[in-house]
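Excluded from the complex is one protein chain; the other protein chains are retained at their positions.
Labels A, B and C are assigned to the chains in the order they are written; within every chain, residues are numbered from 1.
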Amino acid sequence: MRMTSIKIFEKPKLKNPVLIEGLPGVGNIGRVTAGYLISELGAKKFAHLYSEHFFPFVMLHDNYEIKLLKNEFFYVKAKKPGQRDLILLVGDCQSLSPNGHYDVTESILGFCETMGVKEIITIGGLATGELEGTPKVLGSVTDKALIKKYKGAGIEFTAGEKVGYIVGAAGLLLGLGSERGMGGLCLLGETSGFPIVTDPKAAEVVLNSLTKILKLKVNMNKLDQRVKEMERFIKRVESLQKKAIMQIAKEEKAPVSEKEQLRYIG
Amino acid sequence: MRMTSIKIFEKPKLKNPVLIEGLPGVGNIGRVTAGYLISELGAKKFAHLYSEHFFPFVMLHDNYEIKLLKNEFFYVKAKKPGQRDLILLVGDCQSLSPNGHYDVTESILGFCETMGVKEIITIGGLATGELEGTPKVLGSVTDKALIKKYKGAGIEFTAGEKVGYIVGAAGLLLGLGSERGMGGLCLLGETSGFPIVTDPKAAEVVLNSLTKILKLKVNMNKLDQRVKEMERFIKRVESLQKKAIMQIAKEEKAPVSEKEQLRYIG
Amino acid sequence: MRMTSIKIFEKPKLKNPVLIEGLPGVGNIGRVTAGYLISELGAKKFAHLYSEHFFPFVMLHDNYEIKLLKNEFFYVKAKKPGQRDLILLVGDCQSLSPNGHYDVTESILGFCETMGVKEIITIGGLATGELEGTPKVLGSVTDKALIKKYKGAGIEFTAGEKVGYIVGAAGLLLGLGSERGMGGLCLLGETSGFPIVTDPKAAEVVLNSLTKILKLKVNMNKLDQRVKEMERFIKRVESLQKKAIMQIAKEEKAPVSEKEQLRYIG
Partner (left out) sequence: MRMTSIKIFEKPKLKNPVLIEGLPGVGNIGRVTAGYLISELGAKKFAHLYSEHFFPFVMLHDNYEIKLLKNEFFYVKAKKPGQRDLILLVGDCQSLSPNGHYDVTESILGFCETMGVKEIITIGGLATGELEGTPKVLGSVTDKALIKKYKGAGIEFTAGEKVGYIVGAAGLLLGLGSERGMGGLCLLGETSGFPIVTDPKAAEVVLNSLTKILKLKVNMNKLDQRVKEMERFIKRVESLQKKAIMQIAKEEKAPVSEKEQLRYIG
């Protein structure tokens, strides 16, 4: 394998598609939002990505089925005038190493370029500690001129003031995308943070903004139920990753007590 | 060297061979199982692999002979109808770094593809803490349809419930193998875990299942004795690796007490 | 992306240009010095560099604008006889990993070679703890013969005695540059160190030496004010990086408490 690989099952013809990213993150807001859109819109999987930057293990689904860790690409075509063709990106994990984030993101962008993507919307969460009332949706864009485009969807463009930076795919897809002439928006849903695994309230406000931008009509009634279903799976993946990190860390970071001068034996 | 290298001594013509993986792991069950098969079946070494992802040291065998850390490939041809040609993979170690597991596994798979491998059986151990009675053999497969194929060999397909994930070669060979159209089985032998180095009881139950699947007749009488012989070698390798990890860790993680602002001198 | 990328907006024709490096470091003396030269001389941005060796996040400027972490190249042409064309290199950060410093530096050197650079001046700070009176400017060169060239600009060639080594771009640009036949000077301004973020006094003495060498006339009146402006930005970037490092470190270094024998499950 050369670092990061994308396997394509179907090459759909899409017209000026928007990439919606919902990989794991704080409160799993992107994951829940994109996952709900996939099921409500009936989006179809057409490619997946795996990478040496992911955890070096496979997961066991349904007790006995071996599954490589993956990011997955779904698409759905516009159904009504004013709507856009969509590519939805979800997955089990993000990169384990700092430089891996760049490598995986560049693979995603290179692939999406061949699909005609010029606009990207990424979704994340912003942990704010205790949170009362309705969570806000904070937005940031690759170009000031885009503010106009995304205004009127209930988004506050004040993320920089509150957090200042966006780690991982949600940030780098837009930052590295800009270098390829792609532009777009990052939506961060406010969430209380620990110990919530998934935050349906934050996902709902993000979904509201996102569907306004995309001119989609999505029935929110099943959101709570779907979030609960997803949560069970997400919880399990997270707990496995925590166990695996501990195992890997132990291999790499054995205690150090030998004498200084042993540095290069021989 | 480019990351991971395979050196081929002989290119045997094998007919639809099965790859049996038995690299180091919990209770060294794979190592012992594959090692016993190699000696009982008279399998022949035909290739080895080394990698920059292995520990940066050589071992001294018989006090004075320098040996690079390696994974080794053996083969044995089918002797009776119903049997299969086998490739057995054993070795001194697995990758030191997370991404190395992907690189080494992909090298193994690429090589096995050229040998015509389409089926893979990996072997590992599952540490269960204290263990009374006969250990179980837990199985997981790359495809639900394979359950039928491997049923009736004393395997419980409940590994996911008990562990949830498989780290390293035993997992990735099957996960990444699937991407190449290879399918197969992972066998995990239950073992009490610490402080046992090798677990002959767990190896025996795994051997029983494995020989049933492969339609092999293997005399188990020498297993205990062979395990004791292997254990001496494995113990030594493990203790060397522990010492070496400590040494390497020390080189990389010197104490940190200088002032914050020294971050980039110059 | 292949490791480190340089994007060129304009390819100015420069005559025997000198590269002036002012990337982040102790007291941010290089950054402030090069930044002040850029604004006072009206230097023009013509290329930028980004790298998988930088932090895996984007920054949010003006609250909502997403910016990839970058190093940036500016140029300014000689305006008077005796002056030289200049390339000024500034940026948000240096490499996160040790080997990344080599990769990024080599990318910079390869690009500067195509621009005709044969002389390099790098700028850094030397934390000396408490500091009374006027800070000194310490110099080191790629070749003893260059001492003559840079003498008479208020530089003491005693850095080796006080620090012994130069970490990161300020050192490697000159060390690796030598391998390509480029020569030059590293200027280290003495600074008290912690808790100063930027040190205008040290920047001023370095600017004095640098403008003497480059035969530039630069009005120092605006230095204090400009340093204050820059400091706000630099402080924010540094605080974001600290937060992000903590976040990344946590991902990579989970606590380790599982049993020893779990090393390779499966």
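Please note the rule applied: a residue touches a chain if its C-beta (ideal position, glycine included) is under 8 Å from a C-beta of that chain, and two chains touch if they have at least 3 such contacts.
Everything numeric here is computed off the predicted structure, so don't read it as measured data.
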Query raised in the report: Considering the whole complex, which of A:G35, A:G125, A:G184 or A:P200 touches the chain not shown?
Result: A:G125
**Report entry** Per the touch definition above, residue among A:P17, A:G35, A:P135 or A:G171 touching the missing chain
**Finding:** A:G171
Query raised in the report: Which residue, C:L69, C:C186, C:L214 or C:I234, contacts the hidden chain when the whole complex is considered?
Result: C:C186
Requested in this report: Write down which of A:V163, A:L176, A:L207 or A:I234 is the residue touching the left-out chain.
Outcome: A:V163
Report summary line: Listed in rising order, the subunit C residues that touch the chain left out are 57, 95-103, 106, 139-144, 147, 157-161, 163-168, 171-172, 174-176, 178-179, 186, 242-243, 245-247, 249-251, 253
Report task. Would you write out the residues of subunit B that touch the absent chain, in ascending order? Result -> 1, 5, 7, 50-69, 96-97, 100, 236, 239-240, 243-244, 247-248, 251-258, 260, 262-263, 265
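The definition used in the following text is that only the chains that are shown with their structure count from here on.
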Requested in this report: Averaging only over C-alpha atoms, locate the centres of subunit B and subunit C and give their separation in whole Å.
Outcome: 47
Report summary line: Rounded to the nearest Å, the gap between Cα centres of subunit A and subunit B is 34
Requested in this report: Can you tell me which residues of subunit B touch two or more of the remaining chains?
Outcome: 163, 165-168, 171, 186
